[in-house]
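I have a structure I would like to understand better, so I am pasting it below and will then ask my questions one at a time.
With one protein chain removed, the remaining protein chains of the complex are shown where they sit.
The first chain written gets the first letter, and so on, giving A, B and C; residue counts start at 1 in each chain.
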Amino acid sequence: MFLCISLFFILCSAFLPFFIAKKNPLLCDKLFAFFYSIGALLGLGFIAFGITKGLHVAYTLPFSILFSYFSIKIEMINLLFMIPIYLIGSMSAIYSTSYWSTAQKGLGSSFRYRLYLCLFTISMILLVISDNFIMFITFWEIMSLLAYGLITIDEDSEEAQSAGYLYFIATHTGVIALMGMFAIIQVYFGFSDFSSALGKIDANLAIASSIFLLGVFGFGMKAGFFPLYFWLPSAHSSAPVPISALLSGVMIKMGIYGILKILFMFSNIPHWWGWLIFAIGILSGILGVVYAIAQHDIKKLLAYHSIENIGIIAIGIGLAMLGRSYHNSTLVLFGLAGALFHVINHSLFKPLLFYSAGSIIEKYHTRDIGHYGGIIKVQPYTALFFLIGAVSISGLPPFNGFASEWLLYMGMFKTLFSHQNTLMPVVFGILSLALIGGLALACFVKVFGISFLGNPRKIELSNVKESSLFMLFPMAFLSTICFVLGVFPSIMKDILLDIASAFNQKNIYVKIDTLINLSEAYLWFFMIFGVVLAVVLYQTRGKISKNIGTWACGFSHKTPRAQYTSSSLMQMILDLFGWTLHVKRGAFCSKELFSQKYHFYLHQNDKTIYWLAKISEKFLLFCSKLRTIIHNGYMGIYVLYIFVALILMLLYVGN
Amino acid sequence: MQDIIYLIFGTLFFFMLSIVNLGIIIKVKAFFGGRYGVPIFQKMYDILKLWQKSIKLSQTTSWVFFAGPLLATIVPVFCFLFLPFVAFPSILSFDGDFLLFVYMFGLLRFFTTSSALDTGSSFEGMGSARELTFSFLVEPIMFVCFIILAKGTSSLSLEDFFGYNILDAWSDYSTVFGIVVVCFFVIMLAENSRIPFDDPATHLELTMTHEVMVLDHSGPLLASILVGSAMKLTLFAILIVDLAIPFKTGILPLDTTIGIFAVLGMGVVVGITESVMARLRLTDIKKILMGTLIISLFGIILISR
Amino acid sequence: MTVAFLCTVCVATVLGVIFITKENKTRAYAIFALALGHLLLTLCLLNLNIVHIDALSKFILIIISTLYLGITFHGISYFSICQSQNNNKYVALSLVIFLVFATLMIVADELISMWIFLETASLACAPLIYYNKNKASIEATWKYLFLCSIGIILALVGMLFISYSAIMAGASDTSLSFENILANGKSFNSTWLKISFVFIFIGFATKTGLFPLHSWKADAYGEEPGIFGALMAGGMTSLSWLALIRLMQIMNASKESALMQNVLVFFGVASMLFASIGMLNQSDIKRVLAYSSIEHMGIISLGFGVGGVGIFGALFHIFNNALLKGAIFIAVGNIKRAFGEKTLYFVSGAIGKIPISGTILFITFLAIVGTPPFGSFFSIFSILKGTLNYSNGLLFFMIMGLIFAFIGISKTILSATRGKPKDIQTGYKDTLGMYLVPLVLLLITLFVGINMPNIMQNLLNEASLLIKG
Partner (left out) sequence: MNPSSINTILLFVLLINMFILGSNRIITAIKAVAIQGVILAFLAFFFKETTDSDAFLFIIIIAVKGFIIPYLLIKVTKMADINQEMTPLIGYVPTMFIDALSVFLSFFVASKLPLLPAHQETIIVPVFFATLMSGMLLIISRQKAITQVVGYLIMENGVFILSSMLTGSVTLLAEIGVLLDVLAGVFIMGIMLNHIATTFEKGDAVKLTSLRE
């Protein structure tokens, strides 16, 4: 069994190296990365084998445990979701070699970090393969707790702690909802694992809707659906970079996985479910990207972008559900295929972006974009990889983000032909996807342009070097995959088709071979590109002189502060979305007669989180007030409570 | 193999057409200005002159500075492959190619704006900000148009959108297609930053949108940008022509000549618009684009009945 | 008979030791020895049936015995290290009394005698609360003593009513022994039976601490030392639950279960919601634990109320609750000693300061809020499942209660354990004696959750069958 071995290797990697950590910390980190990668490679090999062979494993441990039994089930969908876990896990392990090295962080911290990292990955793998409800929820909780440990690994930072608290609340609240959901399933339908419940639950029952809603609440809390994402930005931004990559690239996908899992259980799907998910997707997508544009903290920005991408994925899932409820298998195929493909893509380019952001942050010790600038000259490779990530997350050809969005678009456009006018609202999906695309593009032009191009704004670049190989390798690797998947998207088509037909619960005769055409078109594109590039290079060889300053239209501006800032670049767009933001603007000036300094500030933040915070604050105040009223310290009053309870109960009994 | 040849001749033809088109616009504007105006091929001479020049770069710039101009020429040529020219079928066509068409312009936008920011100049940042804002407003309009076309022609590739079977689509949904034509015209003006959205001939950086992004490009880079913008304009002109002249005589040369003259006619129309209208205020541009979007949504409602 | 004699001898010797010696340490050892003896007694009571006791008694007996053993073991280091000055004669005495009467109460087969023993055991807890001998502890003791006495008086009234209902029914045997009541309870006069249910329920629920009868709890648990808090929150509550379970048996036997179920469910939900109100932004760690204990009482009563699989869950939850509350109170006691205070203005970053106790506190907190694979998860889960066969709306109420209570407790515990430790210098060191017990209790719950031994499972099933009647 490949899997066990790979997990075992990963586990070893947590412990073995630390016997030599005292003497040679660097070697220890390297060993860790090495072992881990071996484990991951084995796992990936297993996955590749499984996908090619169309593997279908169902296995139950002989002994009973946890009031139930441990049954695992491995099919295409599990394999698909296992890919990012192994891939990003190993990448993070390699990245950590220099980002969280034992030498800097000290042995204890480093050991905890690596141990949590391994267990985190292992628990996710087990989560994905486990079939029994109890197993599932157990590993779910373990995963969440380890994630909490990883977010708050830095005991000293106030920010990390509060972020961890938010995350903790969110995740366990979700778990409680899931407990309720599984309880309903077990009591009403008597299933105790996914595979036995597969397609057996009739969704027209009233209780089924509550199953669905609880599931969406519980899993959506993890995935970061629109109102439930409140924990996500702070957690992603305050965790260590490799962990943010794991969280955003892999963990929140587990929520998607869960939702798919519960959808698999229903024999039919009511219309409003699909529309609900669809609407949630649109909301999360647009708001996520708008909030991202408003952000200046690069990691928060990326976090908001993962909300946006989850929105896109949710749109796809919603389409698939609609397809099932309207018996439109094309929609199911394209929707689900797009969603899953986007899951994979997002788990590729989001970690890529986080890694490259991390290699900046490590150098400049600030996450504020406004302080960067001109980094491309000192860290060219990081810049290149970030650019690739940016292009692919903006869904631009010829990278992978485009391929998945293309599938979604195709699905939605194809509904136009099916003469079900009830499906017409799908066009809003098209429009919002277009809007999201445009905004994401703008946002990443901002990030790339402001932080990598131009002149350094606040920080002196003189003594900055390119990051170490351990950091560059994961970026390079991931960007290659992004490119390859972008140019040859048809690699994915079989597995996607397989999962989609499993989801549809009857065969789908539509095909998604049109992905091939994309590669063909790209061939032409590269041909033209090569020709033009060759011509231009030939023409301009030896004619380039780089010895003047930027033409400032007559002014002579020496100061880099005259450059466009991130907020000024985006202000025109944000004005259109002012109603979604909580804007604070104002100005300070020194109070002398001839005021020397005058400086404006403009903070635009997430209105949703602002309101949530306000409401919870009010609620807490109310609680403490109520408490003081009830517990006023007079014992006579306490006795009165008993007396009143007695009387009331007597009255209740009386009639 | 003959695809390649086809491509080469097509591109050359396309190139010439766009140069002439630009020249015509200038002529028309000059005529309205009561001047004689430069010869039609003036743009050609400019480009050739620039092509021989050498390049002066600011120390701030990096390789990204080259990406913009390169893509500015590459993308229109590439997108030209998808378009049928009146009776000529498109060289490359498959279901969903229009998405590639739109997103290629997205790619172009990404790199032009980035290369503008690469100079670290305050003015070019201004330009890229405006470009980004307007184009993210334009994109939905384009999608609405494509939705209408897809619904009307019940097909998913540009060739079918603008190809032979558009005629009966016209007969079904004439009003809606009228709306689409108008929308495409607006898109053309906005995307190519013509008056009333932007004045390509202005001399005040504060009011520019597109021109202000290319202040620092010089020599062959500037040349390729000029070529690119000309081609882009003509690309949209062809789009509109294909849409607006659905009927075909069936005789290839005749159709082709009609097509060419129609494209040049578009140039005339643009020229007239530019000469009779004044440039809009920046804030009004948003309003106009929003209005167009709403109109196009009416189109959807009409067609989905 | 011999067993009884042996027990008396042991108790007598222990008392003798307590009175004779001057050393706190020896007293602690003596109590520990007693606890060991009690464990022995428990074992032989479980296996060879000298006295006839049913599964419920066995179950509660196990809990009390385990918990008491742990507490006394912790007591050794506690009295000898932390409290070497403060003379613990009376405390030791009351601990012994508590154990004796708790055991008697568990094996009692007659209502009034059960009542007497329970009353005595709860009186014996008063000195424990008073241990610190400051104003706050006096007040807490007073409130505990008084409210519980009132409750207990009401319980007595209820019992007398039961016998009256027997008389009304003209029953030949009007004695209050269980088998009598259970045998011909259905012939009793229902009106009086209901009234007596009300009185008894209020009485014992006061001792259990369900809202709105909970008022003494926050003060008492807040003011007494953690170790005694462990004894009360773990042991005392289990005892009173045993009393309530007896009541349920009676009601079930006399076909009044519907009424009882509604009452239990109502009190359960009310307690959970109120407890969450009490816990939200509460800065005093021990008070938070007190409210959490109220919440769990609510969960248990909900479980008993909904019946079915809920009863199994409730019994199991009594077990988990006892052990976990024991563990967490002792751990919090350590934290308090390490920081010198028990409010969040002084306590933070316990994991940084005293890693082991801090971690234990954190993990115990996880177990309390029902994290798989701890036993508490399964008990809560089966109670959740039980709520469904009462009504669907109840499930959502319970979920709400769980969520709010969780948010409340987590804020306090997280900010106490995580973060940057405050540098307050108290000479406290984390020694094995101080953290062994909570660790072991925690491990027991974990083990029970992961793989419950068949004996226990059978015991639980048997007990739940007894309750269902």
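Simple rule for what comes next: a residue touches a chain if its C-beta (ideal position, glycine included) is under 8 Å from a C-beta of that chain, and two chains touch if they have at least 3 such contacts.
Remember, it's a predicted structure, so these values are computed and weren't measured experimentally.
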Considering the complete complex, which visible chains touch the unshown chain?
A, C
Where the complex has a chain not shown, which of C:Val14, C:Leu156, C:Ala230 or C:Ile294 is the residue touching it?
C:Leu156
Of the residues listed, C:Leu39, C:Met168 or C:Met456, which one is in contact with the missing chain?
C:Met168
For the full complex, which residue in C:Cys82, C:Ile112 or C:Leu259 touches the chain that was left out?
C:Ile112
Looking at C:Ile18, C:Leu69, C:Leu128 or C:Leu145, which residue reaches the missing chain?
C:Leu145
Per the touch definition above, residue among A:Gln104, A:Asn204, A:Thr422 or A:Thr628 touching the missing chain
A:Thr628
Pick out the residues on chain C that sit against the missing chain.
112-113, 115-116, 119-120, 123, 126, 130, 133-136, 138-143, 145-146, 149-150, 153, 156-157, 160-161, 163-164, 166-168, 174-176, 189, 191-192, 195, 218-219, 222-223, 278
State which residues belonging to chain A touch the missing partner chain.
624, 627-628, 630-637, 639-640, 643
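By our rule, only the chains that are shown with their structure count from here on.
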Farthest chain (mean CA position) relative to chain C:
B
Go ahead and note the Å separation of the Cα centroids belonging to chain A and chain B.
36
Which residues of chain A touch chain B once you look at their complex with the stated criterion?
373-374, 376-377, 380, 383, 387, 391, 394-397, 402, 406, 409-410, 413-414, 416-417, 421, 424, 427, 430-431, 434-435, 437-439, 441-442, 444-445, 448-450, 453-455, 514, 517-518, 520-521, 524-525, 528-529, 532-533, 536, 539-540, 543-553, 557, 560, 562-564, 568-573, 576
Complex interface listing, chain B residues touching chain A:
7, 51, 53-62, 64, 66, 69-70, 73-74, 77-78, 81, 92, 94-97, 99-100, 102-104, 106-107, 109-110, 113-114, 116-126, 128-130, 132-133, 135-137, 139-140, 142-144, 147, 150-151, 154, 156, 205, 215-216, 219-221, 224, 286, 300, 304
Spell out the residues on chain C that touch chain A in their complex, using ranges where they run on.
142-143, 146-147, 150-151, 154, 194-195, 197-199, 201-202, 206, 212-213, 215-216, 218, 259, 263, 274, 277-278, 280-282, 349, 351-352, 366, 369-373, 378, 380-381, 384-385, 387-389, 392, 395-396, 398-399, 402-403, 406-407, 410-411, 414-415, 418-420, 449-452
